[in-house]
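A single protein chain has been omitted from the complex, and every remaining protein chain is retained in its original position.
Presenting subunit A:
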Amino acid sequence: MRRRGATVPVTKATASEPHLPSPTQAPTRPRSGRRHRPCFVSMATGGAGPAPNITRCGKHAARGTAPRSPRSGLSPEGRWSSPGHVQICESPQSPSRRTRPPSRWACFAFGGSGLPRPRRPDRQRRAWPRALAPLREPPLDQAAAALPRSPRLRPAPSGRLSGRAKPRLPEGLPRPQPGDPKGAVAGGGSAPGRAEAWREVLPGQRAGKMAAPMELFCWSGGWGLPSVDLDSLAVLTYARFTGAPLKVHKITNPWRSPSGTLPALRTSHGEVISVPHKIITHLRKEKYNADYDLSARQGADTLAFMSLLEEKLLPVLIHTFWVDTKNYVEVTRKWYAEAMPFPLNFFLPGRMQRQYMERLQLLCGEHRPENEEELEKELYQEARECLTLLSQRLGSQKFFFGDAPASLDAFVFSYLALLLQAKLPSGKLQAHLRGLHNLCAYCTHILSLYFPWDGAGVPPPRQTPAGPETEEEPYRRRNQILSVLAGLAAMVGYALLSGIVSIQRATPARAPGTRALGMAEEDEEE
């Protein structure tokens, strides 16, 4: 494919993969290199077959590679992620091939290393913005478009890389296996190794038992955020912080996820975890630990503040998005109904609302048998206090525990980002939150650093997905009409031919004669 040809020059070589593995440098941590992998964005069609399109950007990628080359945007895997690559994808791809707008079905592969926070702050920092540059949403489209091809493409790179790839084999991993955390930890993969890993993750070859990459299914993005759901956002943010190599499937159909709910993580051993805290614990076990550097006391503080968030902010968040009528109708339900596929959008949002309302009632209702308004006022007052407390605790630091993000930051960010970014018609808490400047700055900082293309602005991504969508639309409509017409024609034809219905030509003058003729004909037919 063109793709391949075009960008060849990607130098995988140095892979200056900003090996950002550990979150330490929080800012840099954003494995920028990985980020670029986006070229591996694949469109996962609702979980069906080709799903494995995702190319895993070798988590190995960053192993010990040099900082990304200034070319940036090149991930070690190199060529695929190069900007050039992306560009190429643009041209030929017919979005229709993909059939799904990236926003809904895109899979993002992240590379990540399992190493606890190696520090390469500066390099990564520098590389990061550059790396990000080509990663804007629009290119994703093409990238996505490109993705389905990637399997085909794969052989090519391998050919090219064969020489270099070899060194990887001795590591003992069978080829098809994507780099898994163990491999990552083994560290020091060279660029070729990385490429190998990347290559290995081909769709068909998913999973040897050991090596299957972890897959995260979560709600897709909206309102300027990478995901509209609280839990999904928290898990995604944590994954970004730690650079965990996850295949992220952003879907809008919870029935497609392996556990029936979102977010859900399918681990490399095939088991499915769907409780957000457990997902994060699993990531920690796999050595993607954002709390590695925290002292014992800070760890205790983390637990305490997470409890505070859950007790005080969560009820209000649920209330704001799901119970408050205006917000629910104009924002939440609208988004979900538009995002979900056809039959589900009629009943799922309503069902979700009922579940949330019940949850809210169980969380708070028992203490306060008074009427709705009182309850609301109290909830909001407590939430305002909680926000103020958070603001006081954050002070003027970049993250809650210094300069590197931890898991607490992931959770706090998810709560605050939802409150800040969604355009709520009745946003009482939003007003209060906007008044706390350090929290707002904190949110935008994380958004711009770790989710640059998601937060870059909703309109562009929205339009590009709309493109393929509207293109599909006429086809789909046309197909529907055609099929209906075909059916009708078949029925009418059958009716006519079998004589159930006959067409009589009524000529007034010769009516009897003609009629007789007509009837004679009918008789003949019959």
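One rule holds in what follows: contacts are C-beta pairs under 8 Å (C-beta built on N, C-alpha and C of every residue); 3 or more make two chains touch, one makes a residue touch a chain; residues count from 1.
The rule we apply is simple: contacts and distances are computed from a predicted model.
Of "Serine/threonine-protein phosphatase 2A 55 kDa regulatory subunit B", "Signal peptidase complex catalytic subunit SEC11", "Proteasome subunit beta" or "Metaxin-2", only "Metaxin-2" is the UniProt protein name of the chain excluded from the display. Contact with the omitted chain, checked across A:296, A:431 or A:500, is made by A:296.
The chain that is not drawn here is touched, among residues A:271, A:311 or A:338, by A:311. The chain omitted from view is touched by exactly one of A:393, A:428 or A:445, namely A:393. For subunit A, the residues touching the chain absent from view are 275, 296-297, 299-301, 303-305, 307-308, 310-312, 358-359, 362-363, 366-370, 374, 377-378, 381, 385, 389-390, 392-393, 395.
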